[in-house]
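Okay, here's the structure, questions in a sec.
One protein chain omitted, others in place.
Entry: chain A
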Amino acid sequence: MAKTIRVNETPLVLYTLRRADDALILGHRLSEWCGHAPMMEEDMALANMALDLIGQARSLYTYAGEAEGGGRTEDDFAYWRDERGYRNVLLVEQQNGDFARTILRQFLYAHFADLYWRAMMASKDATLAAIAAKSEKEMAYHVRHAGEWVIRLGDGTAESHARIAAALEDLWPYTGELFEMDASEKALVDAGIAVDLSALRERWRANVKAVLDEATLTTPADGWMQKGGRTGIHSEHLGHLLAELQHVQHTIPGAVW
């Protein structure tokens, strides 16, 4: 990949890319369901949510390009960084698995993202605040959609309960990373640009637990947590995802619709 780029990761660029990568990778994962969901209605719902997330990613990448000041576009960030250049949390790159696992992953992320974007509406960075206002409405719907399914799968049949309980147990160790902040991010919090993620954690847990209770699922205790995504250390799944996402651009660089 001769064209793989090295991003000048100033705190604002890095911060924006982390959010953009979360949205793009989860959006890509959801798009993998297109044509494969258990029913047409959910096929449409998952594709709609994928498009919400990819739309968020596009705005954020564009802003990252402006913040970097090197003339890079959204496509440069999406197609010309390798696995180690991606800054998303590990949760969003985890494989779809069955419908229950996809829904549970969406549920954990959407509850975080809804709180996050709502808080970011007060950011002193006008562009991020505007992206937050749009994204919050989208994530509020993801919260509702995923939550209704978590309740029905958890409080459904023995089979559906077992599947979503297994997903909850497997994915919970990936939730700690959602609230991780490094020094560069803390500086942005102090400047009023970023949100203090640690302040969101208790509310996230309470919101998630309320739905899990109704779904007759036990909220796991916080034990050892997976991390690494924010600094480019990913699970084995991201490389495969990127191979598919970037394949056309790497074969025919600069190809357009």
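As a convention for this text, a contact is a pair of C-beta atoms (placed from the backbone, for glycine too) under 8 Å apart; a residue touches a chain by one contact, two chains touch by 3 or more; residues count from 1.
Everything below uses one rule, namely that contacts and distances are computed from a predicted model.
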{"item": "Per UniProt, the name of the complex member that is left out, chosen from \"Ring-1,2-phenylacetyl-CoA epoxidase subunit PaaB\", \"Transcriptional attenuator, LytR family\", \"2Fe-2S ferredoxin-type domain-containing protein\" or \"Anti-sigma-K factor rskA\"", "value": "\"Ring-1,2-phenylacetyl-CoA epoxidase subunit PaaB\""}
{"item": "Residue in contact with the excluded chain [from A:R18, A:R81 or A:H145]", "value": "A:H145"}
{"item": "Residue touching the undisplayed chain, where the options are A:M39, A:A126 or A:A221", "value": "A:M39"}
{"item": "From A:N48, A:T73 or A:T127, residue that would touch the chain that is not displayed", "value": "A:N48"}
{"item": "Touching residues on chain A - with respect to the absent chain", "value": "39-42, 44-45, 48, 141, 144-145, 148-149, 152"}
